[in-house]
Structure formats: structure tokens, C-alpha cells
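The complex appears here without one of its protein chains, the remainder shown in place.
Letters A, B, C and D mark the chains as written, and numbering starts fresh at 1 in each.
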Amino acid sequence: MSNLLGHYNYWIVIVLMMTGFYIVIARPNLIKKVIGLFIFQTSVFILFISMAKIEGGTAPIIAEGISVYSNPLPHVLILTAIVVSLATTALGLALIVRIMEAYGTTNEDEIHVQDEQD
Amino acid sequence: MLLANLPALQVVIPLVSAPLCLLLRNPRHAWAWATLVSTMVLAVAVMLAQRVYAEGTISYAIGAWATPWGIEYRIDMAGALMILLIAAIGAVIMPYARRSIRHEIARKHITLFYTSYLLCLTGLLGIVVTGDAFNLFVFLEISSLSSYVLISLGSTRRALTAAFQYLVMGTIGATFILIGVGLLYMMTGTLNMTDLAQRLPEVTDTRTIRVAFAFVTVGVSIKLALFPLHIWLPNAYTFAPSVVSAFMAATATKAGVYVLLRLFFTVFGSEFSFTAMHVGEILMLLAFAAILVASLVAVFENNVKRMLAYSSVAQIGYTILGISLASTAGVTAGIIYLVNHALIKGALFLALGCVFLRLGSVTLKDMHGLARHMPWTMAAFVAGGLSLIGMPLTAGFISKWYLVSAVLAAGYWPLAVLVLVSSLLALIYIWRVVEAAYFNVPGAAMHKVKEAPASMLIPVWLLIGVNLYVGIDASLIFSMAQQAADTLIGQALQ
Amino acid sequence: MKQHWLVRPGTIRLLWVIFLFVLALTILASLTTEVHGWFRIDGSFAFYAWYGFLTCICMVIVAKLLGRLLQRKENYYDRD
Amino acid sequence: MTGISAIPPGLPLILGALLLPLLGLRIRAALVLGLPLLTLALIWQIPDGVSLRFTFLEYQLEPVSGDRLSRLFGTVFAIMAFAGGLFALNRARTLELVAALVSAGSAVGVTFAGDLITLVAFWELLALSSALLLWSAMTDQSYHAGMRYLVIHLLGGVILMVGVIGHIADTGSVTFTSMALDSPSHWLMLAGFLLNAGAPPLSAWLPDAYPEASPTGMVFLSAFTTKTAVYVLLRGFPGADILIFVGLYMIFYGIVYALLENDMRRILAYSIVNQVGFMICGIGIGTELSMNGAAAHAFAHIIYKALLLMSAGSVLYMTGKRKCTELGGLFRSMPLTTACGIIGALSISAFPLTSGFISKSMISQAAADETMAMAWFLLTAGSAGVFLHAGIKFPWFIFFQKDSGLRPPDPPLNMRLAMILCAFICIAIGIWPAPLYAILPFPVDYVPYTRAHVIEILQLLLFSGLAFFIMLPYMKRTLTITLDWDWFYRWLGPRAINGLTQVLSRWHTHRRTDFLRHLGHLFGTLFLYHGPRGILARTWATGSMVLWVVILLGVYLVAYYF
Partner (left out) sequence: MSPEITLLACIALPLLAPALITALHRWPNPREAVTLLTSGGLFLLVLSLHHLVLQGTRPAINIAEPIPGLKIGFEIEPLGMLFALLASFLWLVTSVYSIGYMRSHHESRQTSFYSYFAVALGSVMGIAFAGNLFTLFIFYELLTLSTYPLVTHAGGDNAREGGRMYLGYLLGSSIILLLLAIVWTWSLTGTLDFRAGGILEGTVTPGVASLLLVLFIFGIGKAAVIPFHLWLPAAMVAPTPVSALLHAVAVVKAGVFTVLKVAIYIFGIDFLAQVPATQWLTYVAVATILLASLVALRQDNLKLLLAWSTISQLSYIVLCALLITPLGIVGGGLHIVMHAFAKITLFFCAGAIIVTTHKTRISEMNGIGRRMPWTMAAFTIGALSMIGLPPTAGFISKWYILLGAIDAQQMFAVGVIIISTLLNAAYFLPIVYTAFFRSPKGNMEHGLKDTHGEAPVAILLAITVTALGTIVLFFFPDLPLDLVLQLAGESK
């Protein structure tokens, strides 16, 4: 039991990830899909950050009296990943704008219907 | 000095030139700039490949930070072959792009196109040269994001939805890889691939590593469009601008395969990947399905571009089939297949781009009697098609030959039959085009159609020429592929 | 139409008589030669006469019986 | 080795014949009569031994190789070609004459062939030209009969060829010499030879084919094929015991079937089988006397059978009728034909003073000398039977019997001349056998005309005659034919092949339809899933794609995690 709860951070990650997936899979609205995707990515960030945390460690700033730091590398990486994720989201939304212009809807089902009629 | 920094230059040149390109508002200037850059990239790639061929694996520390703390660029034979391929395709399509892009993309977007193209090139080259797992993810995303843009520039609105779907899938795939890398880091504390390879064997029994492996496998499968995760590919290729289809087909999925080779062989080691995780069997099964299903779909397809897209899915299946054997012969065959298919599919998509330029359509019924009006284009298409089928004296034959003999050597003769049967399917779908273009009576609208401009034909025939050359003398590509395979499998043995 | 002399019944009767006479003559003639048979029975009296006569009768009968079995209408092979 | 003697004597006939269609009427006639005489001259200057040799394939061929036996047969073939030519002159189609002369040439070619390859070559040519001869009658019946004839003879030819090849493979020699029946290849050769001789079971080709030839054609046909076979048997298989039985079978087969027959020329065809039976029996006995007898009988038989067929041919030519039931009483208007027919009939029956008498008795004498009781008794009975079926039956039903009302005159001059020529030869040989005996293969010390022998033969024949007239009521002609072994290839064979091909084609059609239907189903199924709108090809919703990703990930995780 402690094992299960001990890794509560994983559970958060998994829940977030599944939420994201669910939105991407189940919602026909493209914007919602992008949001779902974002949530999914965020779950990964949390995974990285949480695993960098060392109990009792502080921010990795060299200061006196402190010998335990959290691992700084994941933070760095995730900063990069967040940038990537933001870029993705931005691009996705930009595409949706174009799709809205071209199809007049952001509902994937309707888009599909229109495509079939072409 | 310059020579010593070649690995960095390989990536830095296109990376830096991309924003510069954005500053050039005039499409012609943007094109000239992109052409110049891609030529330089090719020059660098050739020099690098020569060095690797002569001296063996190159290791380069970015910013002189020593590994494993700094980011390492590491180019072995497989990498050299890949950068050569990517750079060459990138350079060859540039002369072609000018006319084709002017025809297919709105003028205001053209600069954007070349910028994205340079970024995409950066990403693909980066994927190959980097020796750092996280860096790999970054480059993967750079190439992916730019390719979403490239695809969305297609002339119909469906390009937008195709790009969007690709975006969703690509992001999930990349994120999976990221998760895998994160878990690996968690267990080993390093991101350098060589380092990872050395530390992993101690912890391979953990579930974390297994989970990491699962995520990585799925993520890579999405990127390289392995059945059944290939669904994004047909639309993306069909609705993208012709140049983009050619470029993507020749390089993007190939880079995906390269990532797979890198991770399975270099990082996890073939011992773990294939013996413990049985990924070989799974991949073989998926490859089998990919070859059969995609070939069949291609047979029924009436849109030639879509047909070629599905054919790409099948061809990826072949490549994976070779790799899944996890033997030197198999991996060699896989790599040769990868390179040759890049040459073939590049040429075919480019030829089809010529058709689209003149005809405005690439459906079979519009192509009736086309060969009389566009003889050189269609001849190139036929030559490429024969290569795709695997006719002797073409590159396609060489790759099929190695693949079949590798499969036979591994004792899977039913698979060899499958490869040959699907070659027959390839024959059928290529033949449908040939029959339409050569043996059908042209429609009335055909009169206005004339041959494509030389600037487009020359790149096409350049690729076809390489195809035929490889078909006659494959010793260079074979020795490179074999070295690459040896290095990949040899690393696992260390 | 006048009948040909050869087919007049009288002539035919005459021919029969002559024929039988000649038959008798050959039998008598065989008395004048010494019979030297190779196989005993062929040395018997007027062997050739009766042997020829009997075998011929046999052959006709055999043919007749065989004909019962094998004879078919003329167009047997040409039908259908 | 060189010079005239190296010319294959059959060659002028064959090549000359091919010229015929190109020539005018007079020259053609001269050629038809002249070529056989030229051949005769060539034959008589060929020395004993091989006079022409050359290499063909890997073998030494000896296409011209003479001895007494070949000269004897060559002579009679040449005479026959002349007489037949005379009979057919200006009456037969040019094609028929070409075919006739080619077949005569081939027959001569066979008789002088010193090696087996030449033999086979001329053998096949003989079969071909004979078929052509049949076809030149230009009737539907002759076409079908010709096809059957050809197929049977090609069968014989190829069996012979297999035998020859086997012989060459066994011995390495191509020379045609006498052989023992000690290997399968020799048996095959014997079979090939016997097929041409009209031996059982495939004897039916003869009465099936010959009577369908033109009136003139059958005269030629009767002479060459069977007698060539007799020649090769004489040379190749003298004294082979099995030939005695084969010969005896043929004798009685011929008699019985002839007795049942209605068609006049078919009667004569059966009697060919019967007569060849005597010869083959003689060959089987294998003594010098019996071989001489067989050879002499072949010589005599060719002439008198030609004579019989000429008379029958004349009747057919003048009346257009060929069935006993439709003929009769012709002696009134065709006296010469009747006389010649009777001379032929007497000859075939071996009446004293005719050619048959001096040849046939040699064979039964040989049987007696060898104390072959069964053979002797049967041969004697056969001799009686000959008179029964050919000697009396033929002239009786054609020329006498009832009056059919037909009053055709005697045939044209050339036909009459030909008949007279043959009749003359029959009688001449019968009266003066010495010249014939002189050219027989072995020295002859046989004296046919002893008082006892003459009386015995007269008894035998006359009492058979008595039997004929007594049994006449039982021999009423009917409009029938008699089944023979040919039933197998005329009735059963075609139906079997027809049935087979029909079954095959139906099976094939079924398979094809099945196949196409399955293919259609397969195609439909494939199209359903793979076609442009199929599940595997159409554009999926993003959600479904991602769902697949999740599913696949789940599968991997489950597989790897546990």
C-alpha cells in the first residue's frame, strides 16, 4: 500500500496523461484536442520534475550548509520541453485558425463530412 | 579548424540560415539562399562522410564540454550514410523546388516555406549527428514542427487537416520518446547514448527500463509510420506540396528508422531489444502486415500520390523487416533498403510533382495518354517504378536482393515469398500508372500539356541516375551499409 | 429380253452335272497316285476332298456365328 | 561406290513424281510409264553389297545395298508401279499418280535400305504417300479413312522408330540384318513391321482404308505397304516362331471376315490380310523353302491381287457401285473384265497353271518338311478357304449371281491393257515358274507340278467349291459391316477422347468459374477493406489514430511490465 501511495507522483502523472488522451480521443473539437495534447505533455513535465526531487534537497544553488540538492538537469531539460510544447500548441492553434477559415468549423466530424463531399 | 568543427557545422549552418531566410521577403532570394545553404550542407555532409569512411566514428563535443556532461555529436557509419542521404536529397530538390513551389504555394508563403524547409533539414541532420538522447528529442521536434508547417502549405484545405493530424500524432510520438528518455535518465543518470549503453545492462531487469522501452518503441513507430500507426502518413504525403512529399518520403521517415536503429542497437543493445524484449518478432509481424496491407491499398488507389504514400508505408515495412532480423545481413539489408527507397521514392514523388505542375491532377484517369506529352517525366516515373518493384539493374533490386537473402539466411522463407508477392503488388500498382500513361488514349484536355521544365526534370533524372547506378554497382553503398550494421551490432556486443 | 445362254436353267443344270463329274474324276484320280502322308491322317483316302469340304463348311458356319455377334448396320460408325 | 549404281533406285520415282503436276498430259503419261521402267533398270544394275554410304547424324548410312531379296521385291514393285500406272493413266487425278509413284518409290527405297535409319525414313514416307493416295479420292469417307490410316501407321512408324533407336542404343550398329527376338527394342521393331503387314490386333486398318481409295488408287495401295512389311520381316525376323501363329491368325481372320463382307473391294482387302498371312507363316517357318515360298508368294500375290483389284476397279469405275448386293450378272457386258477377274481369282486360289499354285504350295510343303502338323493342317484348310472367299465368292457375286440389270461395257483401253498384262503375268508364271524361281533369295529345287500334288490341290479346291454352293443360302449378302478391333479406335477411342476433353474442358471451365468467383470474392473483400473508401485506406479521425497509439502502448506495456 505504501508502495502504491509512495509513488503518488506517478499516479498524478498517469491521471493527467489519461485525461489528456481522453480529450484527444473523445472530443471532436480541434481546440479541445490541442488542449488535451497540452495536458498530456504537461504530465510528462511533472514526471521529470518529480523525479528530480530528492527528499530534503533544495534548489541547486551552491550555498553554505546545504549539501543535498535536487538534480538540476531535469529542470533544464523540461524548460526546453516546455518551449517545444508551447511551440506545438501555438502551431496547432494556428492550424486551427486556418482550418476554421477553410472549413468554417473546428469540429472534426464536420470537417470529415466536408472532406468526403469533395 | 573548420574541418574539426564539421559535425557542428552540419547542424549549425542550416539552423542559423533559417531565420536569415525569413528576412528575405523576395521569394527568389529566399530560394537562392536556401539553395546555397543546402549545397553547403551537402558539401559538409560529403566531407564528413569521407572522414567517417576513412577514419571511423567521429565524436565531437559541443562547446568543448566533455562527455557525458556536455552534448556529444557522434557520427558513425550509419550516421554518415544518413546525413549524406538527407543532405543530398535536400540539395537535389532545391533546383526543382523553384518552379514547383511557385506553382503550388501562394507567393506570400514562399519565404516561410524555405525557412521551414531549412529548419526541417536542421532537425533531420541533428537527429542523426547527435549522441545525446534528449538532444535527439529536441531535434526530432524541430524537424516535426517544421514539417507540420511544410505540409500545411499544400494547395488544398485538406493539407491543413492532414498537418493537424500529423501534429497530434507526431507530438504524442515525440512525447513518448521523451518519457522513455526520462525513465532511462532516472535509472542511469545520463543522457549520453554511449554512456547509457554502458550503464543500462546493470539495470535492464527493472520494470522502469521495460516501460521506457515500450514508450520508446511506440513513439518511434509513430514517427516512422509503422503499421498500424501509419495513418497520419497517407494524408500528409498526399496533400503536402510535391516537393515536401518527396523530401519527407525520402528523409523524414528514414530519420525515424535511424532513431529506431540508434535506440534499439546503440542504447538498449540488440541483446536487450531483440532477445529479452522480443521486439524483433513484434516488428516482423507489424512489418508483415504493413507490407501486405499497404501494398493492397496502393493497388486499389486511384490517386497516384496517395498510392505512392501507401507504397511508402509498405516500403517502411520492408526496412523494418530487415532490421527485425537483428542479424548483420538483416540490418545491412534494412539500411540499404532505407537508402535506396529514399532515392526511389524521392524520384517518384518529384516526377509526380512534374505531372501535377502540368496537369494539375495526379489521378489515374486524368493521366491517360500522358506519356506522349510528358515523355521524360513518365520515363523517369517508369524507371523509378521499376526500381520500386525491384527490377534488376535498379537500386530497388539490390535492396530486395539483400533483403530476401537475409530473410532466407535467417530461415524465414515464407517471408521471402511475401516480399516477392508484394513486389508483384508493387508491379500491379505501378503498372496501372504505366498502362494509363502509355497505353490509354489521351483525353481532349491533354493537348495543352507539355513537358515539365528542365529545372525540374534534371533533379528527377539525377535521382533516377543514382538509382540506376546503384543498380549496376552497389559496392559502395553495400560496404557502407555493412560497416554501419557492423558498428550498430558490434556496439551491442561491447 | 432374251436370257443369256449361261443363265438358262438348262445350262446351269448341265454345269452342275459337269461339276459333279469332275469332282468324281478327281477322287478317282487320287487312286492312281500313291498317297504319301506326312502326318498319317493326310494319307487317308481322298483326304484333300473331304478335308477341304468339311473345313469350308466349318468356316462358313463359324463366320455365320461370328456374324451374329459382330455384324452391325452399315452406317454404324457414321451415325451421330 | 560411285556412278549409276549409287543412285537409290527409289529416288527417280519420288523426284519424278513431284514433277508430274508441272508437266503436260503427254509427258506426264510418258513419265508415269517410263519412271517405273527406269527404276527397274536401275534395280538390275545394283551389285550385291553396299554401293552408297554416307554419314548422317553420327551414323554410317547405307541407303543403297542390294542382294537377291531386295532385287526380287524391287522388281515386283517396279512392275506393279508400271501396271498400276498404265491402269490409272488419264483416269486418276494427278495427285493420285504423284502419291502412287512416291509410295512405289518409298517401297523400293525400303527394299534397298541397308541401314535402319534409311528404312525408317522411307517407311514414314510410304505411310504418308499412301494416305495422300487415299485422300486423293476426294470423298469424305476417304478423308476419315485416310486419317485413321495415317494415325495407325504413324503409330507403327514411331513404334518402329523407338525399336530402331533402342536397337542402335543396344548394339551401336545401324545395319539392317536379321535379328533375334531377344530385346524389347527388337520386339518393338517386330511390332512396327507387323502393323504394316496388317497383323492382329491392328489389322482392321487395311479393309477400313483401302476400299475408300479411288478405283485406281486401291490397285496401288494393295501392292506396297503390306508387301514392304513382308520384305522387312523376311530380312529382319526369319524363323521367328511367333510369326507362324500371327500368320495363321491372319489367314483365318481374312477368310471369316471376307465371308461376312458385302463390299467387293473390302472382300479383296480382307483377302490381302489372308494372303499376307500365308507369307508371314512362311517367314515364321524359316526354312529356305518357306522363305522362298513367302518371297515368291509375295511376288505372285502383288500381281494377281492387282489384277483382282483392277477388275473390281473397272466395275466400280464403270458402274459406281461397290456392294455385292447391288452388283451381279456383269459377265454379259464386261467379258474381258470377267475373264481377268476369274484369272485373278484362280491365281489367288492357287489353281494349277496360275502363279499362286507355284508359290503358295512351297509354304505348306515347308511346313510339312518341318513336320509342323498344326501349321500344315491349318495352312491347307486356309488354302481351301481362300478359294471359298476370294476364288469363288468374288467373281460369283460380282459377275454372275443374280442379274442386277447393269450393262456397263468393258473399261477404257489402258485399263484393259493393264488387266491383260497382269493376267498374262499370272498365267506365265504359273506355266513357266523357272524365271521367278531363278531370282528367289535361295536356290530352288522345288517341283510344283507333280501329278499327286496337282490332283490333291484340285480335290481340295473343287470340294471347297462344292461346299460354297451348298452353303450358298447361308451366305446371303446383307447390308452390314463387321466389327473388328477398329471398334476400339473408331468407336471407343473418339468417344473416349471426346469425353475426356469434354470432361477436362468442363472441369476447366468449372475451375475457371470457381476460380474467378473466388477471385471476385477475394477482390471484393480486399476492396472492401483496402479500396479507397475501405477501412484501411480512408482518412481516420484523429481520435481513432490516437486510440490505436494507446492500444498499442497498452499492449507493449502489458507485455513488458509483467
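Quick note on the criterion: contacts are C-beta pairs under 8 Å (C-beta built on N, C-alpha and C of every residue); 3 or more make two chains touch, one makes a residue touch a chain.
Bear in mind the structure is a predicted one, so any value in this text is a computation, not a measurement.
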*Among the chains in view, which touch the chain not shown?*
B, D
*Would you indicate which residue among B:165, B:221, B:377 or B:423 is in contact with the undisplayed chain?*
B:423
*Touching the absent chain when the full complex is considered, from D:121, D:368 or D:406*: D:121
_For the chain not shown, which residue from B:53, B:376 or B:401 touches it across the whole complex?_
B:401
_Of the residues D:64, D:150, D:209 or D:392, I need the one that contacts the missing chain._
D:150
*Residues in chain B touching the chain absent from view*: 389-393, 397-398, 401-402, 404-405, 408-409, 413, 416-417, 420-421, 423-424, 427, 431, 435, 439, 470-475, 478
_To test your reading of the contact rule: which positions on chain D touch the chain that is missing from view?_
57-58, 120-121, 124-125, 128, 131, 135-136, 138, 143, 146-147, 150-151, 154-155, 157-159, 161-162, 165-166, 168-169, 185, 497, 500-501, 504-505
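Please note the rule applied: only the chains that are shown with their structure count from here on.
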*Using CA atom averages as chain centres, what separation in Å is found between chain A and chain C?*
124
_Rounded to a whole Å, what is the gap between the Cα centroids of chain B and chain C?_
106
_Quick check: how many Å separate the C-alpha centres of chain B and chain D?_
79
*Can you list the chain A residues in contact with two or more other chains?*
24, 33, 108, 115
*Where does chain C touch two or more other chains at once, residue-wise?*
none
_Residue ranges of chain C in contact with chain D within the complex_ = 4, 6-7, 19, 22-23, 26-27, 29-30, 32-36, 38-39, 42, 46-53, 55-57, 59-64, 66-67, 70-74, 76-77
*Spell out the residues on chain A that touch chain B in their complex, using ranges where they run on.*
24, 30, 33, 37, 40-41, 44, 47-48, 51, 73-74, 77, 80-81, 84, 87-88, 91-92, 95-96, 98-99, 102-103, 108, 111, 115, 118
*State the interface residues of chain B toward chain D in the complex, per the touch definition above.*
164-165, 168-169, 172-173, 176, 207, 210-211, 213-215, 217-218, 221-222, 228-229, 231-232, 234-235, 277, 293, 296-297, 299-303, 306, 310
